[in-house]
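The chains shown are only part of the set, and none of them has been moved.
Order of writing sets the labels: A, B and C. Residues in every chain begin at 1.
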Amino acid sequence: MTLATTDAVALTGVHKSYTSKRGGEVVALDDVDLAVPQGQFLSIVGPSGCGKSTLLKIIMGQTRLSRGTLSFGGELPEGRHRLGMVFQQALLLPWRTVRQNLLLSHDLNGAPAGGSDRIADEMLAKLGLTDFADKYPNELSGGMQQRVGIGRALVHDPQILMMDEPFGALDALTRDQLGMDLLEIWERDRKTVLFVTHSVPESVLLSDRVVVMTARPGRIAEIIDIDLPRPRALETINTPAFGEYVTRIRRLLNSEHSAH
Amino acid sequence: MTTTSDRTTSVPAGASAGRPPRKRLVDQPGWLLATGLAVLLLTAWEAAVVVFDVSPLIVPAPSAVALSLWSGLADGTLLSHAWITLQEILLGFSLAVVAALSVAFLVTQSRLVDKAVFPLVVATQTIPKVAIAPVLLIWFGTGMTSKVVTTALLAFFPLLVNAIHGLRSTDPDQVAMFRSFGATRGQIFRRLQFPSALPSIVAGLDVAAIFAVTGAIVAEFVGSTEGLGYVIQATNFTLDVSRTFAVLAMLSAIGITLHFIIVTIGKRVVFWANDVSRLDH
Amino acid sequence: AGVSACGGSADSAAGDTSLDVVVTTAAWSVETGSITLADQLGFLREEGIQANFTTAKSGTEAVQQVIGGNADVAVATPEPVMIAAQQGTDMQYFMPFYGHVIYGLAAVPDSGIGSVADLRGKRVGVTNANSTGATLLRTALKAEGMSENDVTIVPIGVGAQQITAVRNGDVDALAMYDTLYTSLRTQGIDVTDIPVPGLDQLFGGGFLAPKDALAENPEAYEKLGRAVAKSLAWARLHPEDAVRAVWEAKPETRPGPDQDEQKAVQDQIAMLETRLGALIPDPQVSSWTEIDPASVDRFADWALQAELITGKPPVEDVLDTNLGTGIGGFTPADLQPSAGS
């Protein structure tokens, strides 16, 4: 796969295997070709252990690929502000309050304090954590911590936003609400988003494309374009087209699952 | 099946009136318990000295030590010597902290320093300070500088190892997160690695402070005309063993004070670390 | 061995009496090695004595070893013994090792110092601010109507450090002991003695043991003393042989490969003669084994003056004069080493 002019990130023939402590290799990704156009909202679904986190970590530069090419394109600012990630764990800094954790990237980039405060307040409200602004992470519930992790990445506002099961620890309502907030933010700036989720409806509701992966070795089974009109709302769920996409993806996942 | 509950956790004692709280020994404040035990041990020691008729030239009775300590404090001599030693301890300790953290920074930031320089640093640590103290005297003179340097040399290594250990145990995922936020190397160090290492660094500071006390004394042994180490030598020469022990008691007091200062400040600084008390109920 | 051994009861397998002897020295050298030659040359075996020689860093520690029952005999200078005696711990010298007080003052070449009075305003090097050398300096200054505030006392240690300090011109004069001066001279630094009146009349120290142990089993101590006295006399007669014998027994006293062996022999002979010369003025006569009670008394006077002690112990408390003659009961003809052990 070659890099189109408008691709934010492209992977060609990517292979990743881990060598185990006790010897033996685990192939996490095999022969993955994926190009993500600038400004696209792309979801990745697949069974547990199929290499979704590995894929994001490779793009982050956190894990080296064993074979293949990773390239970034387009008008990306050098070095800074390029990538942002919400990890599967919240990864908050225990010595910073909720507000300070949210503003981490602002602090690192020397943003003026005044503007940051307003941004933090808005984000706190969105996350439903206004009362917890001055609490420390270990005073929060699991879901609250995860919300702070999401907020931190959104405040960072990167060119490519990667989210690894960000809503996993949240109740349905908070989840829907944050999903809509995310969509709203995305509609405004059209940053590139790579979104890993276990919820098929969520992937359909949010994305332009859904990548369905197979387990061991992690391969791309199919990439499905979601041709639903934008802007989308929670009501989109009730349209027949939505249901069809969901059924189709579920069937794909099922067949992949039973093949093992 | 029984109708009685086999365990009932009720309202904490404080809230329910009427029931007098049963004070257990372990709930007493720490200083009281430690002092109590110390008094107990000193009494046993006093008794042993009397019963076994130990020569005061080898191990004096605690009462004699206390008397000597009191008279030494009263006439001001011990205090003025202690002040000298304390300065050496604090200056040496500070020097060690700066040096150890700097080296730890370099070792953890540069693989070249880690591989090439660190083994040599370890190699120098085995050289007994007493053995190179003469060289230090020649380089830094007979004044306070050479004592401060010796003190720092002794306090340096425990802190260095702990700082490196702490800096290395930073979560790699968090480093990746900082990188993605465009953090510079320096920012990753200051904002992430250093705070992550703090619990380990505090433990290192604790050891370093205690060794700084020993370091200052050893330095004074080698060549000095003042300080508590000098007093130990002087009283050793005059076989004034009670006074020697009185000085040792002062050193213990200095050490334990430094320990508690570091532990207390440490707890405040590393407020987020696992609270031990959560393990005990 | 332990305390019981000095009663002669805890005999070794060979039927010998075993004694633990602690010698004041940081490390064996040719001077202290001449004591242990008694073992090497077979003199101890002739007497039916087994001796275990160990070292202590200071006279105080040596004496503490005896008080604590860890050693039977100590070789030490008299200051800690006087102090201990004052505190009611009786230990008696039964044989000399140092001819007279080994401490003294010396001037560094070109310092222009010729007398104690010249020391005013000068820097005086001592091994350690609490050494007897430093104490001697204080009393000498006091005798001249000065105090230690009129000079600057500089602790410069021993060995290479000390020589370097003198070379660097860190000090103008020294207050140390005799062999250190010899050591400086062998290094080409010709320090000159500053006369302190009466110093060579003071007892220098030697072998001591607890009073009751000496009373209980005088023979054992006499035998030990005689064996050691023989080896000292032999070393005095055959200094080069003694130096080489010590090298053999204690290889660490041998010069390094980068040092000139012939010079090392000469240097160490000089050290040995400094130590034994004052003790054994005439190798043909063995009466040096007796300690003059008057010299001990004079030392007590000096210690009082130096404020090391606050009251003078009676000479009998620190001196056992009964063994001296027996210890010296040998002639030069007896000094035939039996085959090295």
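The definition used in the following text is that contacts are C-beta pairs under 8 Å (C-beta built on N, C-alpha and C of every residue); 3 or more make two chains touch, one makes a residue touch a chain.
The model shown is predicted, which means the values in this text are computed figures rather than measured ones.
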Assembly formula (labels as shown, counts from the whole structure file): A x2, B x2, C x1
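The working rule: only the chains that are shown with their structure count from here on.
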From chain B, the most remote chain by mean C-alpha position: A
Identifier of the chain whose CA centre is least distant from the whole-structure CA centre: B
Approximate Å spacing (C-alpha centroids) for the pair chain A, chain B: 47
For chain B paired with chain C, centre-to-centre distance based on mean C-alpha positions, whole Å: 41
Where chain C touches two or more other chains, by residue: none
Contact set on chain B toward chain A in their complex: 171-174, 176-183, 187, 191-192, 195, 271-272
Chain A residues touching chain B - in the complex, by the definition given at the top: 57, 60-62, 79-85, 87, 89, 91, 93-95, 104-105, 107-109, 136-138, 156, 158
Residues of chain B that touch chain C when the two form their complex: 55-58, 134-135, 137-138, 142, 222-225, 230, 233-234, 236-239
